[in-house]
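With one protein chain held back, the other chains of the complex are shown just where they sit.
Every chain is named by a letter (A, B and C) in the order it is written, and numbering of its residues begins at 1.
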Amino acid sequence: MKSILEIQTIEVHKLPSGESLNVKAYIFDSGLEGPTTYIQSSVHGAELQGNIVIYEMMKHIKNHDFKGKITFVPLANPFATNNRLGGHTQGRFNPITGHNWNRNYTDLMGLKEDQKNFSMKNFVTKFIDSPWEEIKKEYKIAIEKMIQSFENKMTYERGPQHNKFLNLKLQSMASDADFVLDLHTGPIATRYIYSAEYERDRVKDLSFPFNLSIPNKFAGAMDEACFMPWVELSKSFKSQGREIPIEFESYTVELGSEELINTQQGVIDSSRLLHFLYLRGQLVDDVRYSPPSGQYLSLLDDYKTYYSSDGGLFEYHLAPGDTFKKGDILGEYLLLQHIDEDFNEDKVRPKLVAVKDGIVINHCTTCSIGLGNELYQVMENYQELT
Amino acid sequence: MKSILEIQTIEVHKLPSGESLNVKAYIFDSGLEGPTTYIQSSVHGAELQGNIVIYEMMKHIKNHDFKGKITFVPLANPFATNNRLGGHTQGRFNPITGHNWNRNYTDLMGLKEDQKNFSMKNFVTKFIDSPWEEIKKEYKIAIEKMIQSFENKMTYERGPQHNKFLNLKLQSMASDADFVLDLHTGPIATRYIYSAEYERDRVKDLSFPFNLSIPNKFAGAMDEACFMPWVELSKSFKSQGREIPIEFESYTVELGSEELINTQQGVIDSSRLLHFLYLRGQLVDDVRYSPPSGQYLSLLDDYKTYYSSDGGLFEYHLAPGDTFKKGDILGEYLLLQHIDEDFNEDKVRPKLVAVKDGIVINHCTTCSIGLGNELYQVMENYQELT
Amino acid sequence: MKSILEIQTIEVHKLPSGESLNVKAYIFDSGLEGPTTYIQSSVHGAELQGNIVIYEMMKHIKNHDFKGKITFVPLANPFATNNRLGGHTQGRFNPITGHNWNRNYTDLMGLKEDQKNFSMKNFVTKFIDSPWEEIKKEYKIAIEKMIQSFENKMTYERGPQHNKFLNLKLQSMASDADFVLDLHTGPIATRYIYSAEYERDRVKDLSFPFNLSIPNKFAGAMDEACFMPWVELSKSFKSQGREIPIEFESYTVELGSEELINTQQGVIDSSRLLHFLYLRGQLVDDVRYSPPSGQYLSLLDDYKTYYSSDGGLFEYHLAPGDTFKKGDILGEYLLLQHIDEDFNEDKVRPKLVAVKDGIVINHCTTCSIGLGNELYQVMENYQELT
Partner (left out) sequence: MKSILEIQTIEVHKLPSGESLNVKAYIFDSGLEGPTTYIQSSVHGAELQGNIVIYEMMKHIKNHDFKGKITFVPLANPFATNNRLGGHTQGRFNPITGHNWNRNYTDLMGLKEDQKNFSMKNFVTKFIDSPWEEIKKEYKIAIEKMIQSFENKMTYERGPQHNKFLNLKLQSMASDADFVLDLHTGPIATRYIYSAEYERDRVKDLSFPFNLSIPNKFAGAMDEACFMPWVELSKSFKSQGREIPIEFESYTVELGSEELINTQQGVIDSSRLLHFLYLRGQLVDDVRYSPPSGQYLSLLDDYKTYYSSDGGLFEYHLAPGDTFKKGDILGEYLLLQHIDEDFNEDKVRPKLVAVKDGIVINHCTTCSIGLGNELYQVMENYQELT
């Protein structure tokens, strides 16, 4: 039994030069009943590791038995991938508008009925007594139609909007998925996951050491855009007296630091994600994977940023993944402007002190910082996942 | 009777090099009872005309009788002013984070009571029977304290945030104002005003030809940050059975195209704003000002954008201020990629056709455009202000 | 007799996303004896007008009799064309390296013999007694081979260099040309031509009002890269006692301001270039063209820049094409930092005074300037072309 790989090319942008930018979807369809998974990477252009993780996953899938369908979309945002300035990829926000590439997905649930050509009320009424598998199947079709309907409206009236157009294309490719993984990285970062509140007991299956729990709400990101329709479906059925599960899962997966690819680490990363697919019944056999020494979770409200309180140079003393205690020294400024004849080191090299216990999730990519620039992002009030 | 000019220097940023960036507030205090006005410009770094308008206004104020106090803050965002790339100022968003400089003001009304150290309920209870003038005076003090309290919290826990820090400093300087004018420009643009719904009958006093009416809600901008406390105060008193007026007014004033200063046009612009101050009882004598030939208003929902539906060159046929009818040709693409041996002009030079009647408010700064880039912004369903 | 249009697609870049950027060459070959002309535009990405000029020229050529061959390459640098930041195209230099896109052409004459696989000495010896037409034909072939040889060396040893690779591709397409026109624009600019010293008596045939005469030397630009081989050939034959003409001509043609396309002006521009082709025997019939009211020329040494002597705003009083006298006021600064209680206008609004008579060729695209930024570029010591 061999999988069939289909490669689709989807146009996502047209450049001023008249040329197109396309993404490629690598679709592995087993031809068997089973879950549908969608995995994309590099929506932020400098976040590269997901591409090699996808490559390693595809190599595995190619040679092992699986069920259902898996779609991989590496380099999902070629416009951002290609936006290099000086030595670095400038891939976090649209350089023309400043819009973050992961904040313009469409909240299908927030659209008006005539924008998406869909009424939740009618849908629930129609399927109130149907079997869950039928509801699920019909709802996936409905999601795809909502997206198509909105895209048509947006595009054919006064034209598409850049970020929204790309985001919607990706959302559309994921519309029939049961599981969505959006592969990102931080700046200088450890490995961590964003999961929804309702996924609290499932996120540990991804075997990542650090986990941030976000509310079941829409704030513009891919994972939210994908889980919100299922959260709302569940609510709507409940309001009509029927309990249905939220089987759908989507996660934002943060794979270390940006601008890097590393095969050795990529093999570890991919094994964790393949193990997750095994747990979800997609892979027939488990893989040798690398479990973390511990797994910790914080609420998004406890994900805090230390901002620079001066302008100058800053030396990071902690690395991503390090834990620290309140009162620990997180780093030292080098403020040459404060040198005077006394060489008072305290004025030139003030310290950044932790205000609370925490774990470093990431820090800034440069030691040169202005007032109010991000220095560290940390998890506080974390608890162990068991 | 002569005015007294005080010049204050306020630090708004510290650069990695260790140097500070400051704004200067030029405060004209008549020493007489009268309104307090706050006028700033260039929060978006490429939007220059407001600076010369402020300069012309100050020259007038210097030599004429007025009441109350007027604070001018030109070049209110030196970080953005100084951010030049190639031939142009890159001043719309923070180049580090992508955050729009006019979207990170603080919604004082949305803060929790302990963040701002203020309870609206207590305030209303305390002053429920006080004369309006006393309420107004006490509330201005309260606003300033809320800002100070929040700034202290933000800064001294894990440091200030870049945009938020600057925006809060400006908000603070405007905290005792009765009238706030935030001077901006569009890209290639006409002259127009953003006013709140509740200011619908007052905006014509600014003598601008085009006007956009925004909801009485907070969306991150300076004008909203300044009027929301007064909108909420009014609501809170009303819920306690007392009607108080919203005397406070704030406007975003759009002064044509970016990257330009022009003295001749600046004299016209400043005369309109001075005339407004006369109507509000601040200037003792009226000025010769230039009334527009007509004044038109649309709701924000009727302020629409045409986005590019292809990548290539685009020739604008209409100028800001031009009116057009549904079906009119707004411009022509030049899509060289579609040239073939036939030279079919229709494929190479497709037209952009208006989908509805409207007025051009602004268009993009370049004829080189990718899919989904803004082409025109237009007012539709406009009505004459009378 | 109808021309045949062939469209060639040449890959000039591969993006990190894996996609290619290509230029298209539109080759009109009459099948008749006659000159070979090469015309390109938009090597600097923000310089757009040349593209519409090429389009208008192609429309004419398509429908009129001509001799020889004409190759058009609009949008000759898609990488730069597509490099937009904020509201503007950032197209003057490679955003990764800072290298000006018009400064990395290859000086074939400066290459070592083994790099280009060519010996001028041998060539001259071989053809010392050949008819000029044969020499010309053979030398064009030799130029193309030199380029090919150098490109192979460069590429297959340690890889191609970005700017150099693109520039060489373009140079190669022009290798068999008798006439090369490189269409550019200035920032805010008038229409002018860069011509070589040896073309002094021919440049007026282009009907442009302003003309800068550059030395017969290589400084990295396309026009120089193209004429240097012919200048050197002439010298080498002369040193062997034979006079041969430099029939070859190349010009950098500056078509007004950047970021703009304008059909009406494009028709005028193209008519001048078509008239030039008529004068050179390529077009069979002349066209109605628009002669300038006068034609002026300066040496490159007399092409001077006024730099800003302070940081602040600057109001341009003169437009491109304007003439001025020593002592004239070219513009006024607006230096708000110098405001004090006295409102001394002289300190706030100092004037920029001409140090010598001249003509404004272009000025900067923004009124916001730092110390040492370009304000105006002017022609001095100009003379009328007759």
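Throughout what follows, contacts are C-beta pairs under 8 Å (C-beta built on N, C-alpha and C of every residue); 3 or more make two chains touch, one makes a residue touch a chain.
From a predicted model like this one, the values you see are computed outputs, not experimental measurements.
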Legend entry - Per the touch definition above, residue among A:I10, A:L32, A:I261 or A:L299 touching the missing chain: A:I261
Inset, instruction - Have a look at A:V12, A:I52 or A:A354 and name the one touching the chain we're not showing. - result: A:I52
Legend entry - Touch with the omitted chain, as defined above, among A:D129, A:E243 or A:D340: A:D340
Inset, instruction - Extract the touching residues of subunit C with respect to the undisplayed chain. - result: 13-20, 79, 92-94, 96-100, 155, 157-165, 304-313, 335-338, 355, 368-373, 375
Legend entry - In subunit B, positions touching the absent partner: 15-19, 21-22, 75, 78, 81-82, 84-87, 89, 95-96
Inset, instruction - Identify the residues of subunit A touching the omitted chain, counting contacts across the whole complex. - result: 5, 7, 24, 26, 45-46, 48, 51-52, 55, 58-59, 62, 74-75, 81-82, 84-93, 187, 258-263, 313-315, 332, 334, 336-337, 339-341, 343, 348, 364-368, 370
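Definition applied: only the chains that are shown with their structure count from here on.
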Legend entry - Most distant chain from subunit C by Cα centroid: A
Legend entry - Same-site or different-site touching of subunit A by its copy subunit C, using the half cut: same
Inset, instruction - Give, as an integer number of Å, the spacing between the C-alpha centres of subunit B and subunit A. - result: 35
Inset, instruction - Please work out the Cα centroid separation of subunit B and subunit C, and write it as a whole number of Å. - result: 42
Inset, instruction - Averaged over CA atoms, how far is the centre of subunit A from the centre of subunit C? Could you give it in whole Å? - result: 47
Legend entry - Shared-contact residues (touching 2 or more other chains) in subunit A: 15-19, 96
